[in-house]
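Removed: one protein chain of the complex. Kept in place: all other protein chains.
On to chain A.
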Amino acid sequence: MWSTSGPGVSVPPGALDCWVFLSCLEVLQRIEGCCDRAQIDSNIAHTVGLWSYATEKLKSLGYLCGLVSEKGPNSEDLNRTVDLLAGLGAERPETANTAQSPYKKLKEALSSVEAFEKHYLDLSHATIEMYTSIGRIRSAKFVGKDLAEFYMRKKAPQKAEIYLQGALKNYLAEGWALPITHTRKQLAECQKHLGQIENYLQTSSLLASDCHLTEEERKHFCQEILDFASQPSDSPGHKIVLPMHSFAQLRDLHFDPSNAVVHVGGVLSIEITMYSQMPVPVHVEQIVVNVHFSIEKNSYRKTAEWLTKHKMANGIINFPPETAPFPVSQNSLPALELYEMFERSPSDNSLNTTGIICRNVHMLLRRQESSSSLEMPSGVALEEGPHVLRCSLVTLEPGANKITFRTQAKEPGTYTLRQLCASVGSVWFVLPHIYPIVQYDVYSQEPQLHVEPLADSLLAGIPQKVKFTVTTGHYTIKNGDSLQLSNAEAMLFLCPVESRAVVYSNTREQSSDAALRIQSSDKVTSISLPTAPAYHVIEFELEVLSLPSAPALGGESDMLGTPEPHRKHKDKQKTGHCMVTTDHKVSIDCPWSIYSTVIALTFSVPFRTTHALLSSGTRKYVQVCVENLSELDFQLSDSYLVDTRDSTDLQLVPLNTQSQQHIHSQQSLFFVWELTWTEEPPPPLHCRFSVGFSPASEEQLSVSLKPYTYEFQVENFFTLYNVKAEISPPSGMEYCRTGSLCSLEVLITRLSDLLEVDKDEALTESDEHFSTKLMYEVVDNSSNWAVCGKSCGVISMPVAAQATHRVHMEVMPLFAGYLPLPDVKLFKYLPHHSAHSSQLDADSWIENDSLSVDKHGDEPPDSSSLKSRGSMQSVCSGEHKGLPMPRLQALPAGQVFNSSSGTQVLVIPSQDDHVLEVSVT
């Protein structure tokens, strides 16, 4: 457009500038001459370039002619000015008469310093105004910077400052590094002249850390700060507070212990990495971290869990790089901190809602203006608090520096690191907020004792290991401190000779171990604790032995002392699978407390025992079944069954062959004794079963174990009746056939004369003959037989030895093969006037309100009482509810012997069966 460097024409310096200046103004004047104001305004975008050009040229002419210097032009400058003015020649005639012309303007401007200043300022301001009016802010700032330079030359820094600040703000907002550095440098000079110490130091620190400057320049600015810091301050205690980020940056922080939890009195060290931005090593008098202390409301309760659960990743916290002041739109917004969130319903812990939450919404959503306060406000508040971490006399080398703070924890609570300050003389560099939030916790803990079994459950009767854990908390275990265990009667503490106690520090590092000294007396076991400092953990193991006890039947075994046996489940169905447990309470006196600690240990009895009376005619056998419910295998030995009454009439003959037997987990062992007596009828038997046992896996036990005992009694076991059933094929046939009636003959024989047990309501006396009423019933549970006609009936049985009653009935086999005979059951038939209603079971009333069956405890558990009752109801269905009615009483198992039980009858298929039933399952 305007090529001012034409080839081959040599001109004195400044001549071209004069020409350009004049040309611009001429053009602009022409335009002004032919347009009205509105048109000019709307075309500023096109003319402002000329204005700016003219301003630039005038400026360079001013510099050339020495009009901008403080002292005014020297003689050389004046010579140059004269040359230029002469070179302009005479003004052209058409403008010579006007008051204002570009020619006159230039001539005037070059003629004196004051006139130049006036014209230059006029032009500059006009240009800035025009640029601003059309929104070319950047261009306006650029012209403003020229203006500031001019003012600086004229030693008017107060006027220059506003232009420099304006331009700098613009460059910072858009992140132009080189212009920022350049403008800052100018501003630093301006602030130095103005005596704005704080601002100057701040700008200097920014420049000292500016990588766009040369090393020399950075050192210069750094030295400026250090010089200021080292000179004695006129008012002692006066601090210059500057933002930290230009001086040094906090990179990371490392806690030791890494979970940032310490006990009262413990030592916490915090190591921080500071990245110094300064080009030279800086001696810092002290680095201080202000700490905010808050008492955690439930810190006492928290601590125990905290030690184990609350763990930071590795105790290292990384700080995001300090947000560089540019570019604003990119880095000033922190990264989203997103976390998963689960909300569970408090009742059943099921997932209610899930989502993602943003933890730093407040940072992201705040107004943009406030975050773009580009130059840190110099008024950074310096927090003063009672809690500080301090590190003195540190030299910060350029680059990364590690600084370690050590502190001894005093009060329990949460400590939050707030501010980081570094002081160099009277200059304080402050990081106002440490973010992300860094906290450490101090706790205090009461001493505690825990006793817990090593296994899932303790088994009674064998030595079991129990772990003692003493958490010392704030208590120091001195020499001679001991735990006093008051012995429970049925539980022993065994002390293996070589047992040792191990002392751990709070972080689970083993610090020492010592032999455990245990002294036992009748009442008290005393365990000497090894000396341990506060906030340590002592662990040791002891063995406990609880006496095995069987569930006492009839509540008459009182030899066990304090234990309270109970079943875990009331439901009888379930007791088959869980062991009977016994609780033992031990009271322990701890040296740190005047109160005793009571500890309950629950022992499970590993065995379940049942007994049964077996008959063979009149011979009687006692069977004891021991079932191992535990997970362990045991060795059983020396089984005894003794009569506790010691009656001479009764003798128990063992039929067990092996003296030692192995019983595996979940296995049962049976022991059988034959019962013999000399005098009839035999007295009731009260007996105690005892068997020695020891764990099968262990070789040798240090203590002799008490045998396992079980007490029970057997009554009314003398056989009174013999029931014999017989099925015979129809006459003329060799075998029974399906579908054809066979005869069933039941023979009920009384085996003894009148005994004491027969004396009840059913007994009737006539002519010195006694008889009793019995009811028989034929039941076939397996549906092999169809009973034709009456299946039950009441008979009057003479009470005399060998009295026999014969019942005949017809049955039809339904299947072919060897069929077991149907059961014949015998009941005592009691007349209705009996007053036994109080003994009735509630459930028998409900299930069977027209007839009730008395059950005795001796009744075998497999008795199908329900079924018999059901069939009974059909017999006596004629009875009315509520009326007095006869009752049935089952005879004790030992009193009836079914001599035909187990016999089978061969049934052959009927010949005319032409339907073959095939059932496929």
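Going forward, a contact is a pair of C-beta atoms (placed from the backbone, for glycine too) under 8 Å apart; a residue touches a chain by one contact, two chains touch by 3 or more; residues count from 1.
Going forward, contacts and distances are computed from a predicted model.
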Chain not displayed: protein name in its UniProt record ("Dihydrolipoyl dehydrogenase", "Exosome complex component RRP4", "Dolichol-phosphate mannosyltransferase subunit 1" or "Trafficking protein particle complex subunit 2-like protein"): "Trafficking protein particle complex subunit 2-like protein"
Which residue of A:Pro12, A:Gly72 or A:Gly135 touches the chain not shown here: A:Gly135
Of A:His182, A:His220, A:Lys465 or A:Arg688, the one touching the omitted chain in the full complex: A:His182
Sites on chain A contacted by the missing partner chain, in the whole complex: 1-5, 20, 45, 49, 53, 131, 134-139, 142, 171, 174-179, 182, 326-330
